[in-house]
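Excluded from the complex is one protein chain; the other protein chains are retained at their positions.
Should a chain be cited, it is by its letter among A, B, C and D, assigned in written order, with residues numbered from 1 in that chain.
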Amino acid sequence: MSVTPSPVATGTVLSLQGISKRFGAVQALKNVDLDVRAGEVLALVGDNGAGKSTLVKTIAGVYTPDDGTVTFDGREVHVTSPAEAQKLGIATVFQDLALCDNLDVVANLFLGRELRRGRVLDEIEMERTSWELLKQLSAKIPSVRIPVASLSGGQRQTVAIARSLLGEPKVVMLDEPTAALGVAQTAEVLNLVERLRERGHGVILISHNMADVMAVADRVAVLRLGRNNGVFNVAETSSQDIIAAITGATDNAVSERAARRVQDKISSTEGLES
Amino acid sequence: MSVTPSPVATGTVLSLQGISKRFGAVQALKNVDLDVRAGEVLALVGDNGAGKSTLVKTIAGVYTPDDGTVTFDGREVHVTSPAEAQKLGIATVFQDLALCDNLDVVANLFLGRELRRGRVLDEIEMERTSWELLKQLSAKIPSVRIPVASLSGGQRQTVAIARSLLGEPKVVMLDEPTAALGVAQTAEVLNLVERLRERGHGVILISHNMADVMAVADRVAVLRLGRNNGVFNVAETSSQDIIAAITGATDNAVSERAARRVQDKISSTEGLES
Amino acid sequence: MTTPVKGSPSEVVAVQDPAALPADLQDERLIASRGIGGAWAAFVSKMRSGDLGSIPVVIGLIIIWGVLQASNGSFLSSRNLVNLTLQSAALGTIALGIVLVLLLGEIDLSVGSVSGLSSAIMAVTFVNQDWPIALAILGAVAVGVLIGVFYGALYTRFGVPSFVITLAGLLGFLGLQLLVLGKDGSLNLPFDSALVGFAQRSFLPTPLAYGLVVAIVAVYVLSRIRARGGRIKAGLSASPNSIILLKAALLFAVLIVPVIVLSQDRGVSTMFVFFLALVVVMDFAIRKTRWGRSVVAVGGNVEAARRAGINVRGIYLSVFALCSTLAAVGGLLAASRLAAVNQSSGGTDWNLNAIAAAVIGGTSLFGGRGSAYSALLGALVIQSITNGLALLSLDSSVRYMVTAAVLLLAVTIDSLSRRTRVASGRA
Amino acid sequence: MTTPVKGSPSEVVAVQDPAALPADLQDERLIASRGIGGAWAAFVSKMRSGDLGSIPVVIGLIIIWGVLQASNGSFLSSRNLVNLTLQSAALGTIALGIVLVLLLGEIDLSVGSVSGLSSAIMAVTFVNQDWPIALAILGAVAVGVLIGVFYGALYTRFGVPSFVITLAGLLGFLGLQLLVLGKDGSLNLPFDSALVGFAQRSFLPTPLAYGLVVAIVAVYVLSRIRARGGRIKAGLSASPNSIILLKAALLFAVLIVPVIVLSQDRGVSTMFVFFLALVVVMDFAIRKTRWGRSVVAVGGNVEAARRAGINVRGIYLSVFALCSTLAAVGGLLAASRLAAVNQSSGGTDWNLNAIAAAVIGGTSLFGGRGSAYSALLGALVIQSITNGLALLSLDSSVRYMVTAAVLLLAVTIDSLSRRTRVASGRA
Partner (left out) sequence: SDEPAAGGGGAEGKKIALLLPESKTARYEALDRPLFEAALKASCPSCEVIYSNADQDAAKQQQQAEAALTQGANVLVLDPVDGKAAASVVNSAKGQNVPVVAYDRFIEGANYYVSFQNEAVGKLQAQTLVDILKNAGKTSGNIAMINGSPTDPNAAQFKAGAHSVLDGSGFKIAAEFDTPDWSPDKAQSWMEGQLSAIKSGLVGVYAANDGTAGGAIAALKGGGVNPLPPVTGQDAELAGIQRIVSGDQAMTIYKAVKPQAEDAVKAALALANGDKPEAKTEVQGVPSTLLDPIAVTKANIADTVVKDGIYKVSDICTANFATACAAAGLK
């Protein structure tokens, strides 16, 4: 089990203790602890199905944990709906994006917090803001007035990320935000994460990309098969160590592949030339 | 425009000429050419919304192009449905996965080509094969008898990839197959791609991860805003060049970020220590 | 081996100067369309891609009218068209509620029973108990509200499918209607009561009708010009004044022709105007308020709406309540027009017709797609068929079959135009 | 500052020896459940998570039976239960077709009219035209098939929503039924005809009924044991023999008790057995054949099914055809039981009841989730309510309300048990 210094250290905005969650016969989370501090980027990593998204959804009020406590800003909270989590100041970009396919980009961006003039939606102002937000993220979206169903994978993800920029959250959780993004957009999102940190937000970043994690995270928490499997300080760890914690072994497909790579390269080039 | 040596070079299994596709007011593809040879991994890269998935779907028979011709195995073909594409020998892993959420993993894996004994589904054999396939991909799926709706993002993607291993296709198209995968699973998929090449299949691989692209691809075709923007030989190109072709500029968010990185790292560490 | 060709980006794509364009037109993949010619080109392209909104239904309606007029010359007479407006108001009002529940992806099978119950309550309190008419109406509508809230509560608390809840409602409130009507069974509403007068004999004075048309067009033009100014100020594209004027002219034509025709007989029915006003208000509520946006979002993807912090329960509750309320109001309109209430008021036909009207008008049964105007269009289609065939004195067996054929015809036109969209794979 | 703690994986997770376990139980997150105790634990956990299949509906049915028996002692008499089986067969058969279209995410509103039309055709050809009974039946069923193919073609060619197609069918085939019946309107089927005999007076000989029960249980046990062997050979987990025997005993009890009870009166109706056989065959087709798998896939996600190379058009066509065919067969059963056909055969009540039966039995209106057994359970629930309330001499108004209340009660139990699943966010 990971040992973090103290449950509620100074500056800790969000702290989880002993979170468990079971789905039918599958124990998705077992006794998970996690601390996030203000002005820190905490990377949450783990293999597929390790329980990262389940943990994020538990914090965001989508699931209620079977067990364990959540402390936010020093108070124990029981978040039973996403609306409550938002009210607390937790913004989330879900892995499954959760967009309304039948609505256009503008409507999705402002869903649940539409701008209004009196009681009437202010479409013009929303559209203007949308373009601004999307430009910030280098998004290549031809029109914000088409339903998001017709957007490409990366465009959809950009819309979901842009959503989280509205409002003034204390904690931002990004569940694999750059998975579908192009190189330029990924860079912008990493910039964004750094800006969030600078503004003193706590950020939970889930990613399978070790390079990105090492680039922006301060600490890395590893989940393995639904349990804590260590917390690492980025400055003092190598990505090899983290990968070992993720896969649960030091010799694994990744290292094997790395070792084989040079070999392979040569033989395949030979194959082509023959 | 990119200039490929000759439309139907020796060994070319699939060749596209002048493909255009329009959605409402958006010109998603304009006059796109592409050649795939047997025993070659062709990476298809481009910014978000560049039209990569649209191109893949056009080849797979999901969309019919407005214009242009598709040549498969030397014959011009008109693929009007995914079933036809499969019959030709084109297997596809779609970016939006296209799984039936209400069916379990086994049913999804074998959808459309169920194993049978007589007229009755052979569930036992299918389940056994499923476990084998999933093990090959290092999948961490607790049970193959739960609906795929309850799988994690990476688990779902693994299922979609495992699907394409069934049957004996000539061309395999993988649309961002590793986007949601963990490090180990990604390595397995890249291994798989190389195995496919070795067995003489043509592989189209879409990815935003330049490291992966440089590692497994032989050639890289770049799309930009729906048009061809060059074809590169991996052996003779740097990823910088490719990124420049993708973003359409040599100074872009990626290079800026790379330049700023060292600077940032220092200041953020300082910030933490203060 | 390939000869690597490094594409030089600036050569490859002919970039227009982006700064010169509004923010929403800068993407080079957008196919430009400016001015009236551009608008026409955009319209044609929309037509091709099957994204036509209510136009196909309107075309279907026009064809039906043509066919019916051809079979009996009185169909398009002013007198009969006035009848048609009177006949459509009640059904349309009920269908409007159905549009709302369908937008949510739910269903209400009980609108007929609710309309029957509300009219029974109104009749019994007004006629037998001598309540003042306003109180009787209020009571009946309040019952509608309560029923809807009850449905909403059952749905959100226990998760019973709305199909089953409202099926139980269909039976239960039919029973209650029989109970309320008691042993008399049938009640007359006095012909000289305000309600019957409103439904049967109240028509807009012709000058007022014309004035209304002019006012509506004026409001339209003004709001469009204001929006245009706002968009330009925000750096967004805006339709040129020529197009606004063109559209205004079209709107004027669409409004003035019926008024002229109807005025040759009794005129524009107040009850129909009341229904139109309901449609316009509801359309505004759906498209321009936060509540309406939430309804469409919930209908599209409940889970996404929930995660966006929308009060999903509140939305369900309000929509079920509105649907039942509109059903109650529709029941009152139907009863006033008939000047009587009996056990068969709001029979099962009403349910099916109201749902059919919404669907024919283009609202999806699967949630998230639809418009208040589909209640208007659908009710007109259904009542035109009934009305037109009633002029023909057919055998009932033939009448049923012709109704089916005409209905299918009207909707096939719509579906054919939508087909391209479905075939595009993401619909 | 954090003290970095490098987790040592082998310490952290207590790994069981994976090689010792079957392939499908190796994941350490799986909560182990072995033997009878384990099966019970797994059952309780399923119960908690609301994943109970048809058990809540069965509980609802048992509660309804208890309530009805308490209000009138004759309800659970053998005689009345035999009546109940006779009453459920026709509705159940029609509902079985509805289950199929619902699995696809479509609807058929016209099953009532189709059943009426088919019975009218059978009656007219058999009684008036003196066709041999077999030919008359065949003709009527063939009409059902044709109608379904027609629906399927309209749906797949033009993309008209099935709601509208079948609404048109509801009207059109009602018209045709009236036309076929002509001005006589009502036709009696001779009491001594084979069909009426089959529906009214044909019961399984008691020994045969018992034999059938034994045979079914034997087939079940054998197939289970064979599957067990196969699974073990394939390196997969298999339920222990004790559980197989337990389940077989349960099955035996579930089958033998009704047979004993029914045998005290006339016995097990052949028509009901015919219906049960249809259910079992359809269940097998849905769960164990490629066609059934494709139906469920299309209902879950058409686009995914299309991309998997499934012939989606063929699936739609076959399901619509089967639904109409079953409706036609159901119509024949209903007519034979009544020994008469008239203009109101297959009235609108049949549509609603058949759809309600499927939904109450647990089939989703939104496609991809359901089972053939829901037709059986739903038909039993509906007919139990009607049958039980008929024993109580209630006024119609009260009867309607009680029906609604009981219906709601039955389904709420089911919904409550499902709620947890919905609340889990991914349902």
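Here is the rule we go by: a residue touches a chain if its C-beta (ideal position, glycine included) is under 8 Å from a C-beta of that chain, and two chains touch if they have at least 3 such contacts.
Owing to the predicted nature of the structure, the values given are computational and were not obtained by experimental measurement.
Participant: Taking the full complex into account, find the residue in D:Leu117, D:Val164 or D:Leu187 that is in contact with the omitted chain.
Facilitator: Missing-chain contact among the listed residues: D:Leu187.
Participant: Check each of D:Ala153, D:Ile216 or D:Ala339 against the chain that is not shown and name the one that touches it.
Facilitator: Of the listed residues, the one touching the omitted chain is D:Ala339.
Participant: Touching the missing chain, which residues of subunit D?
Facilitator: Residues in contact with the chain left out: 72, 74, 77, 79-80, 83, 87, 90, 174, 178, 183, 185-188, 191, 200, 334, 337-345, 347, 349, 383, 386-387, 390-391, 393-397, 399.
Participant: Footprint of the hidden chain on subunit C, which residues?
Facilitator: 72, 74, 77, 79-80, 83, 86-87, 127-128, 130, 178, 181-188, 190-191, 200-201, 266, 334, 337-340, 342-345, 347-349, 383, 386-387, 390-391, 393, 395-397
The rule is simple: only the chains that are shown with their structure count from here on.
Participant: For subunit A and subunit B, let me know how many angstrom lie between their CA-based centres, rounded off.
Facilitator: 24
Participant: Multi-chain contacts only, two chains or more: what residues does subunit A have there?
Facilitator: 23-26, 62, 140-143, 150, 225, 272
Participant: So which bits of subunit D are touching at least two other chains?
Facilitator: 1, 29-30, 303, 425-426
Participant: With touch defined as at the start, can you tell me which subunit B residues reach subunit C in the complex?
Facilitator: Answer in residue numbers: 1-5, 22-28, 57, 62-63, 219, 222, 224-233, 236-237, 241, 244-245, 248-249.
Participant: Along subunit D, where are the residues that touch subunit A in the complex?
Facilitator: 1-7, 9-10, 12-13, 28-31, 33, 42, 45-46, 49, 51, 424-425
Participant: Under the stated contact criterion, what part of subunit D meets subunit B in this complex?
Facilitator: 1, 23-24, 27, 29-30, 227, 230-231, 234-236, 288-290, 293-294, 296-297, 299-301, 303-311, 368-369, 426-427
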